[in-house]
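The complex appears here minus one protein chain, its other protein chains still in place.
Labels run A, B and C following the written order; every chain starts at residue 1.
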Amino acid sequence: MQRQPVSIFERAFKKLVPGGLESMGRRGSDIMNIAEDLPESDLATVKEWIDDCLAENGGQVEARKRAALLGRAYLKLSMTGRTRFLGLLAEHYGVNEASVESAIDQWHNAKANEKTKAAQSLRKALIPSRTALLKQFNGVPSGVKFLVDMREELLQLCKDYPELKPLETDLRDLLATWFDIGLLQLEEISWNSSGAILEKLIAYEAVHAIKSWSDLKNRLDFDRRCFAFFHPNMPDEPLIFVEVALVNGLADNVQKLLDEHAPTQDIDKADTAIFYSISNAQQGLAGISFGNFLIKQVVSKLQVEFPQLKQFATLSPIPGFRRWLENTPADQLTQLPGGEEWLSSPPPRDPVRVCQADPTGAQQEAIMKLAASYLCSLKPGKPRANDPVANFHLSNGAQVARLNWMADTSDKGLKQSAGLMVNYLYELPKIVDRSNRYTSEGVISQSSHIKKLLK
Amino acid sequence: MQRQPVSIFERAFKKLVPGGLESMGRRGSDIMNIAEDLPESDLATVKEWIDDCLAENGGQVEARKRAALLGRAYLKLSMTGRTRFLGLLAEHYGVNEASVESAIDQWHNAKANEKTKAAQSLRKALIPSRTALLKQFNGVPSGVKFLVDMREELLQLCKDYPELKPLETDLRDLLATWFDIGLLQLEEISWNSSGAILEKLIAYEAVHAIKSWSDLKNRLDFDRRCFAFFHPNMPDEPLIFVEVALVNGLADNVQKLLDEHAPTQDIDKADTAIFYSISNAQQGLAGISFGNFLIKQVVSKLQVEFPQLKQFATLSPIPGFRRWLENTPADQLTQLPGGEEWLSSPPPRDPVRVCQADPTGAQQEAIMKLAASYLCSLKPGKPRANDPVANFHLSNGAQVARLNWMADTSDKGLKQSAGLMVNYLYELPKIVDRSNRYTSEGVISQSSHIKKLLK
Amino acid sequence: MQRQPVSIFERAFKKLVPGGLESMGRRGSDIMNIAEDLPESDLATVKEWIDDCLAENGGQVEARKRAALLGRAYLKLSMTGRTRFLGLLAEHYGVNEASVESAIDQWHNAKANEKTKAAQSLRKALIPSRTALLKQFNGVPSGVKFLVDMREELLQLCKDYPELKPLETDLRDLLATWFDIGLLQLEEISWNSSGAILEKLIAYEAVHAIKSWSDLKNRLDFDRRCFAFFHPNMPDEPLIFVEVALVNGLADNVQKLLDEHAPTQDIDKADTAIFYSISNAQQGLAGISFGNFLIKQVVSKLQVEFPQLKQFATLSPIPGFRRWLENTPADQLTQLPGGEEWLSSPPPRDPVRVCQADPTGAQQEAIMKLAASYLCSLKPGKPRANDPVANFHLSNGAQVARLNWMADTSDKGLKQSAGLMVNYLYELPKIVDRSNRYTSEGVISQSSHIKKLLK
Partner (left out) sequence: MQRQPVSIFERAFKKLVPGGLESMGRRGSDIMNIAEDLPESDLATVKEWIDDCLAENGGQVEARKRAALLGRAYLKLSMTGRTRFLGLLAEHYGVNEASVESAIDQWHNAKANEKTKAAQSLRKALIPSRTALLKQFNGVPSGVKFLVDMREELLQLCKDYPELKPLETDLRDLLATWFDIGLLQLEEISWNSSGAILEKLIAYEAVHAIKSWSDLKNRLDFDRRCFAFFHPNMPDEPLIFVEVALVNGLADNVQKLLDEHAPTQDIDKADTAIFYSISNAQQGLAGISFGNFLIKQVVSKLQVEFPQLKQFATLSPIPGFRRWLENTPADQLTQLPGGEEWLSSPPPRDPVRVCQADPTGAQQEAIMKLAASYLCSLKPGKPRANDPVANFHLSNGAQVARLNWMADTSDKGLKQSAGLMVNYLYELPKIVDRSNRYTSEGVISQSSHIKKLLK
C-alpha cells in the first residue's frame, strides 16, 4: 500500500495558499508548531483550530485553507500524536444529543404534512459536526487521498482503540458518497499510461505480484488489457484494477500467462478474455465495492473492441481452500466426494506435496473433488460461499466452470490454494438470473465439469 | 435555460443497454408504452418498475439500466404525466414512519457507548426510499444532467403542487452532495473550447445577453478571460461562469467593454481585472452556490498568469435600484442623502429620462447619492444588503467602490438599474475581515467615493 | 479565404523574441520603420536584413528571430510595398549562374564513381539562395501559415508581374515538401471541435456555403461526419475537408441533405456514405493535392466506425455543364444523344427555365442525356475529363453512377450545373483498376443508368 509522502501534500498546500503559512495569521504557525506526540497543551491548539475551520470565518474558501493546514499538521504527527488527534475528533465532534432530542420532539409533534420537514431536521441533527470538517478536505488538492489514507490508518487503530470506530464509520459514509460508482471513470491502463500510474500498478497488485517493470510491460502487451477506476480528485491513483489476457480457450495456468518470454497471442484469433487479477488499490476504501461494476464495464468495452470474443472468464485463486482442508474435521470430510479417498491416502496428507510429487491420479482427483466441494459450500445459514473470491464472482452472476490442477505454483498459490485455480465463467445472458438465485437462495451455478467432480 | 433533448438521453441509454429494450424483458416494453399523461392504470406499471429498481434484482449494474429506462420513459411524458410521476415519488417513496419510530426507541434505549451507532441507524431510517432510486441515475450517461433538469421542473411545479416539495428537497440535498465544490473543476473557456460548450455560453449568459457568435468571440479575445466550473459527469455543461476583461483602471461602462469594434487591450499593460458578468447556468442547481469559490479561484489563476494585475473588481448591475426608488415612500427618501433634491426636481421624476436628457448635474448627483444609499442599505434586522448582487459580493468580502453614471444603457440596464453600474472591489488582504464583518454585523465596506456620496 | 491578421503574427513574434524589438539591436528598429510602400531607400535596409538572415550570424536560432521580424515588417507593407519586396526576392536571391557552371564542369569531369557526388553538388548549386530564407520561417510560430498566405498573394501578383513566377515556384516546391501527405494528420471535426476551427469551416466551405452556425451544427449532427487534414505547424487551419452524410441509398438532392429541420437519420440503419462537399481551404497550397488521400482515408475510418455501410459515393456538382452547353456549337451537339431533341425544343433553350418550369419529360431527358455526354467527354487528346470535378473523382477510381434532376436548386447550382448533380460511386475493390484505366487510357467507368442515357 503506497501512501502519499508528506511532501506531495505540502506542494498541494503551497498551491492552495501561495502566500504560505505567514499569510494565515498567528495561529497558522501555532498549528504547525505542535509537538509530534500532540501533548495535552497542543490538543487545545488543535481544538481551537478545528473550531475555526467549522466556524467558516471569512467564508468557505478560507475555511478550506485552514483545513489544508490542519492536514499538513496531522501528517507531521507521530502515530501517538495521530491517535490523540483522531481521538479528539471521535470524542468531541459527534452529534449533539440535546439537539437530537429536540428534533425528535418536533418529529413527534409534527402534523402529517409536516412530517417530511421534521424528518429532514432530525436527519440534520444526527450528522456529527466533524463531518463538515472532513468535507472541507475535498476542496484541498490531494485532500481526498488524505482522507482515504487517514481511514486506512483508522481501520488499523480501531483494533486497539474502539472509541475511534464512530469516526471511522462517518468517514466511510462520506467516502462512500464521494466514491459512488457513477462518479468514477473507467480508464484503460497501457504502456502509454504515465510512469506515475504505472508505478502504482506495481505497488498495488495484490494477487500475482509484479516483479519488475519488464513484468509490468509484458502484462500490458498487445494481447493484454488493463482497466482501472479512477476518481476525478485522485487522478494518479487507481482505485481498483483488473488485468485481462486475450487467449484461445480458458487459461489453465497463471505462470504460463505471465511468462515474459511467451510469444504474443494473435488477438485477431483470441476467443476468450481471461480476468486473471483484480486488485483493490486503496485500503482506505475497504467496504466500498467497485469490483462488480468494473468487471461488467470491462466486458462491455472488450465486446466493442473485440467482437470475436466468445467467452469471459476469470483465472482465480481459491485462497481459503488449504486452510479449510486442514481445519475441517475428518468426519465432515468423509461426507464429501473425494473425502474418503483423501483421508485414506498415506500421510503426510499435504496437498502441496501431492502437487509436487506427481501423485497418482487418485490423490489428485480426491483433491480436485474436495476443492469443488469447498468452492460450492456455503456459510452456515447464509446464501454466501465460504470462499471469499467465490462469493464475489457468484454474487456477480458467474458460474464455477473449471478447476485447474497445478495452475499457480508460486509460493502463495501453493500455500493458499494448493496450486489449484478456478475459472469463473461470465455468461452474459445468464448473469442476472444467476446473481439473483445465488444472492437470494444460495444457488451456485456449476458447469458439468464441476458437477461431475461433485458426484 | 437549455435542456437536454430526449435524443441525447436516448443515445446514452443505447450505450448503456446496447441490446436495446428487448434485452430488458417483457416489462421493458411495458414501461416504454405508458401513455404520455400517465393514467391511473399506467401509474401501477411505473410503481412496479420503481420497486424493481429499488430491489436491485440482478445486481446494481442491472438496476442502473432499469433506472435509465425509467428516465427515458419520464422524458416522453407530457407535463401532466410528469406531474403525476413526480407525485408518485413524492407520496409513496418517503421515509417509513414505523422504522423511524423504532429507531428512535433504540436511540433512547442506547447506552452511552451505543449512542453513535443508534444515531447512524436513525439517520438511515430517515433517508427516504426514493433517494436510492435517484442515486442510480448518476451511473447512467447523462443521468446527472437528467436530475438537474428534473429539479428545474420540480421547482416550477412546486408552486402549484406543494406536495412535491419534499421530493424537491431530497433532490437538492443529493445534488448538493454531488456538486460539492471540491468535486468541481475550474476550466478556462476560450475560442479554443468546443462548439458544444460555446453554444452553452450564449444560451446561459444571464447578465449581458450574448447577441451572436461574433459577440461571443469578442468576449473571448486576447484581453478577455472566461472561466467556468464543470462537474465530471456533465462535461459539456458549465455550472457557473464568469467573464473577465483585462483593462487599465476600473471599467465604467459595459457597452464600451462589449464593443466588438473596440481595439484589443495590450494585456501587458493591463492593471485591472474586471469581472463583468457572472451567470449561473443550471437552474436545477438553484440554492447550491458556487460564485464565491469561482471568483476566488479565478483571482488566483489571473494572478499567476498576469503578475502585473493590481486590482480585481466587478462592473455590476444594481438590479433592484429602480424598483426601490419607485416604491420607497417620499418621507423615507427625504431622510436619505440626495432624497430631498430628487423629490424637489420637476416631474416626471424618471431616472431614465434624466439619464438620457443630459440632466443638470444636480439631478444626476441626487440619483447617484440615492443609489449609494440603496446599495448600502440592509434588510430590516438582518446583516443582508437589500440589493441581491450587492449581498453576493459583500458576503464574499468585497467593497462598494465606485458608482458609474450611464454605465449600462441597454433596455434592461435602464429599466432595472437606471443605467447605473457599480464596481465592487476585491482587495485580497482585506477580504476575510470584510466578509466576516458583513456577514456577522452587516458592516459594509465603502470607498471614499461612496462615503462622499453618502454625506 | 481567411488570412491571419497581423496581430496573430505579432503575438507569435512576441513569444519568439520576448525581449522585443529592442533586443534585436539597432537594425531591429530600422526594419520595422520601413515605409509601407517600400521606397528605394528602404529596399536597401531590407536587403541588408535578408543578407543578415542568410549569414546566420549568431547561429540558426538568432537567424530565425530575424526572419520573424522580417515577416512582421512584410505584413505591414501595402500591396505596392509587398510587390517590391517580393520582386527583390525574385530578382536577387536566385541561383548563382557561375556556381552552376562550375558545378556543371565538375559533373562533366567526374569519373564514374564520382558522378553521384557531382550530381549532389550540382543540385545544391541549383537551389536559389532565397530558399534558405523561406525555410527559416518554419521555425517561427505561425511562420508556415505566413508562407502559405504569401504564396496566395504571389499567385495573384504573378498575373501582373510574371517576374515573380520563379519565386512562386520555389515557394510551391518548399511547401510541397512540408505538406507531404505523410506529414499531415487526418482529424474528425465535430461540434466538439474548437470555435477557432469551426469558424474556419464556415469561412472555407467552397461548394455549398455554410449560412450560419446552426447550419454548421446541423452538418455536424449525429448522422453526419466531417474530416480534415491538418499540418502540425498550422493546428487551427484545416487544409482540406470533406463533409459526409450517412443516409439510406444514394442521396439525390443537396437541399434536402442540408435541411436543418429534417429529422436525423438513424445511423444504425444507414447503408450509404455520401461525400457531399470537398473544399480546399488554403489557396496558398494550390497545386498541392490532398483530395485523393482524404477520400480514401475517410472511407477507411467510416468502414471501421460503421461496418454496416455498403456504398461510398458523392453528391457532386457539374460545374462546367451549363457553360459547355451554351458554348458547344449546334453541329457538335446534334451528334450527341439528346442533342437534336434539345436543339429542336422551343427557345429560349435555357436549362434553368426548363428545370423551373416543370418541363415536358422530353426536354428533361434531353438535358440529362447531354449532361451524361458532357460528364463522359474528354479533353482533346488527353485522358482527362472536361469537367474538373469529374476528372478528380475519375482519377481517384470512381464511377459515374447517377444523374439527379433538380438536385441543387441554389443560384449557384442552377447557374453552373443547371440544377443537376451527379453521384460518383467509389466501389472499393474496383478503384485501382478504374483509376489506372482512366489515367492511362481515358476509360470512364459508367453505371448502367449512365450508359442508358448515352444511348
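In this section, a residue touches a chain if its C-beta (ideal position, glycine included) is under 8 Å from a C-beta of that chain, and two chains touch if they have at least 3 such contacts.
Predicted model, so just to flag it, every value in this text is computed and none were measured.
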Visible chains that the absent chain touches, using the contact criterion stated earlier: A, C
Residue, one of C:83, C:316, C:395 or C:416, that touches the chain absent here: C:395
Contact with the hidden chain (one of A:195, A:329 or A:429): A:195
Candidates C:177, C:212 or C:264 - the one touching the absent chain: C:177
Contact partner of the left-out chain, one of C:279, C:292 or C:311: C:292
Residue among C:47, C:92 or C:135 touching the omitted chain: C:135
Hidden partner chain, residues of chain C it touches: 18, 57-62, 64, 94-95, 97, 100, 104, 107, 115-117, 119-120, 122-123, 126-128, 135-140, 143-144, 165-166, 169, 173, 177-178, 180-183, 185, 232-233, 292-293, 296, 300, 303, 395-397, 431-433, 435-436
In chain A, positions touching the absent partner: 7, 11, 191-196, 198-199, 213, 216-217, 220, 222, 264
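Methods note: only the chains that are shown with their structure count from here on.
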Joint neighbours of chain B and chain A, given as chain labels: none
Same or different contact residues where chain C meets its copy chain B, judged by the half mark: same
Approximate Å spacing (C-alpha centroids) for the pair chain A, chain B: 37
Per-residue multi-chain contacts in chain C, two or more chains: none
